[in-house]
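Shown here: the complex without one of its protein chains, the others still in place.
Presenting subunit A:
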Amino acid sequence: MPSFRLVERFAAFLLSANFIQAHHVERKAGSPQTGGLRGRGATVPPTGAGALRKARREQQLISKRLLRDDASEEAEGGCVAMILGETEIQHFLRLAQQGTEEKERERALVSLRRGLQHPETQQTFIWLEGSMRTLVGLLTSNQALLQLEAARCLHELSHSEQSAVAEACLPATSYLLTYLSGHSSDFIELCLYTLGNLIVESEAVRRQLLPQGIVPALAACIQSPHLTVLEALGYALSQLLQVKEAPEMIIPSVLGSTLPEHILRLLQPGPKLNLGVAVEFAWCLHYIICSQVDNTLLISHGGLSTLGLLLLDMAGAVQRTEDTGLELLACPVLRCLSNLLTEAAMEVVGGQNQLEDERVVAALFILLQFFLQKQPSLLPEGLWLLNNLTANSPSFCTSLLSMDLIEPLLQLLPVSNVVSILVLTVLCNVAEKGPAYCQRLWPGPLLSCLIGTLASPDIEVVGQSLELLQLLFLYQPEAAKDFLQQSGLQVLERHQEEAQLQDRVHALQQTALHQ
């Protein structure tokens, strides 16, 4: 269940009298380092969602992937990784560099890598003189397997929560970028995940990566046919797009590159759509779009129609119950669509970039039902899209009526207060279009539902119910009569003393009584 804070913020946001379309909520000042939650992959036990939400609010929510080649670790006999001291690190590095037998050199690096799983080893390593230099030397050697192991060591370091460790990896970044234009897909994948981790951890690293050409490097690499590379690239790019300076420093150059076209290409529905890849790039798109840098560009590249078709595709997957993990893709896609619909370019009626296909509404409801079963916390996001589809569109409002979707919508009311407010808002979108619409809303199950929501302890839910009532009374006068017969007045009376509601309650009482 969403927290009450979320309810208040959202309700106030929707209902505020000074709401303007391009409303910018002030970003909360980043709180000082509270050591907020950062996960560490499989070793973290499942944490309460409350703690994660707190971390997200404090902008401390940092995700990193950790690729561990568990298969090869098992082959080593499954030894537990130990913390390494200075001497041991030096020993392994020397062996790796100067050992006579290649297998021996490789094994030395494997031992180092496993030691580097420990933060203590990482600290010792970065403070040891010449260690990074040696590692970079091995990374750039032509001994392929040594190179791979050195890259894995670097990857372990990239997962550190200490920005000092990430910054110690700076000497390697130009090489990581160079290797992105190579051919070895496993190696490239590793470099990408490492870069993604480093990006998140330190602004100093980002300040170096940008002039080193990370954006063009990614734009070249995104043409790879390898799905594993693409998924890794999407991850790295999503981390890059998510950082706080992204709107000013990163997104403009991303938009100026060929990346947007490729991202949209990789989101095209069809037999070649790979879910893991699509999830990453959908999130990339979300970070770009919600930063409001130049969404018109994305629309002109056909972003809206690609996302619309993807929505249909996802609904189809739900129908075929091939929906494992689909919510991970649905979430960013819904966000992208909802935000894109607010662009001025969308105001051009009948333009080529319009989203007018009513199958989108059908698909959205299929997804809403899916969310209800699998991930109710995403219902608000789905309903947000429904609001944006119906707000200015008589056609979509008509679709809701003609496809008999009002009743299913009403069935969502009990889920939560946020969901109730959104459902009522969508109903208001329909009702405000006039008598032809209200006649299809009343009579029907709406009455008893409204009596129910009017009894809610939540002021915003009641408030939105009052708005809907006003519209119904205005355009469908019989509604007032029915309302009285169902003891609606008594329900209204309960709120007569409530400051935020009393004016509207009073007005409705007057209207009802004068019918």
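The rule is short, and it goes like this: a contact is a pair of C-beta atoms (placed from the backbone, for glycine too) under 8 Å apart; a residue touches a chain by one contact, two chains touch by 3 or more; residues count from 1.
The definition used in the following text is that contacts and distances are computed from a predicted model.
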Record-based protein name (UniProt) of the chain missing from this complex, from "NAD-dependent epimerase/dehydratase domain-containing protein", "RNA polymerase I-specific transcription initiation factor RRN3", "Trafficking protein particle complex subunit 2" or "Zinc finger protein 511": "Zinc finger protein 511"
Candidate in contact with the missing chain, chosen from A:83, A:249, A:290 or A:459: A:290
Among A:90, A:123, A:162 or A:185, residue touching the chain not depicted: A:185
Given A:85, A:252 or A:394, the one touching the chain that is not displayed: A:394
Touch with the omitted chain, as defined above, among A:83, A:128, A:255 or A:372: A:372
